[in-house]
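The following block contains the structure, expressed as structure tokens.
Excerpt of the complex: some chains, original placement.
For reference, chains read A, B and C in written order, and residue numbers begin at 1 within each chain.
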């Protein structure tokens, strides 16, 4: 992912900066705050399914990455226990997708996060809901 | 995706053969029958998240691809309306993931498919449930 | 359900007023606006599971009722295609649950609604996400 080098991130957030898949897919971090994150990506030709539209796995991966950033806001390692996605519109190569993740609730080690994926016109492409689990591990440096 | 050229596929199934993301991720179709499909993939270094484990979006993309094959078994175009995934174990680069998709129920234009993702030891990595919607479009040649 | 007789409701909303289960469970409509609804209920002894806490099916039924009200805001009959619920805290008889439903997205005949269930202290008990489907039927008077 492309980030402003002047920004400082600690713990788990720092680790997420080394996300290899996000870099390979060209994701860019637009906003990164405690409990909230925005990540965008331009759909490429090699991200389509057999019907020529953006593969559902790509839309999910973008939302999942924003979710991972939003739920890792301290030194504890928080992982995804699972997620649900509902597709509302299809997109094609050349379009820009933006995933906005926000914490909705937290109770003990469990969290619920909502991620809305929109296209460049602001139309909703998918609604994602992630379930987070905070582990007892602490992110190393 | 790599497939046996001697096999014949019609309609929507044929279209899925042109899935660009699956090819880019190195997915291989192991089985492809009406209502059932098996797809495998070796996890690469560029498929990891910031914690160095397989990105949840990759596990989802593999399951979603098997689901798409299983639900497109005639000329009608069937798409994913949404899906839920629960992660049960993490994996790392070099491991082989296998997604087995089976139709569970169908009613009108709606279908429910279960996809189990396992690693090379047979251990369950994730359980995915997809909701399909059969459109009125017919797959072109 | 108990409602203010001076209020006017048309179409599908009116039909929901005849919800037999809601009446049997003692649900009360607190707010009822297009795309938003609030329904509350006091947990009774006959609503518990074997562990003596509120049965998950009761929490779901309350959220589902608020969802049904929020998604039926004109003459078209809108039904639930499905829903996901995550439990965050348990409750016991005597406590008051409140379900607040809001439309999140809509595209064509599909809608996504979020329902948060809280207890009398405002603590979140469960997060529910409903998927609505607007049918071609029109609610009869």
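Convention: a residue touches a chain if its C-beta (ideal position, glycine included) is under 8 Å from a C-beta of that chain, and two chains touch if they have at least 3 such contacts.
Since this is a predicted model, take the numbers as computed values, not measurements.
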Query - Full count of same-sequence chains in the assembly - 3 placed in this view - result: 4
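In the analysis below, only the chains that are shown with their structure count from here on.
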Query raised in the report: Rounded to the nearest 5 degrees, what is the angle of the rotation that puts chain A onto chain C, matching CA atoms?
Result: 180
Query raised in the report: What chain is most central when centres are computed from CA atoms?
Result: A
Requested in this report: Using mean C-alpha positions as chain centres, tell me how far chain A is from chain B in Å, no decimals.
Outcome: 21
Query raised in the report: Counting in whole Å, what is the centre-to-centre distance of chain B and chain C, each centre being its mean C-alpha position?
Result: 34
Requested in this report: Two or more other chains in contact with one residue: find those residues in chain C.
Outcome: 84, 110, 131
Query - Residues of chain A that touch chain B when the two form their complex - result: 12, 15-24, 45-52, 55-58, 60-62, 64-65, 68, 77, 79-87, 90
Report task. State the interface residues of chain C toward chain A in the complex, per the touch definition above. Result -> 84, 86, 88-89, 104-105, 107, 110, 112, 114, 116, 124, 127, 129, 131
Query raised in the report: Which residues of chain C touch chain B in their complex?
Result: 81-82, 84, 110, 131
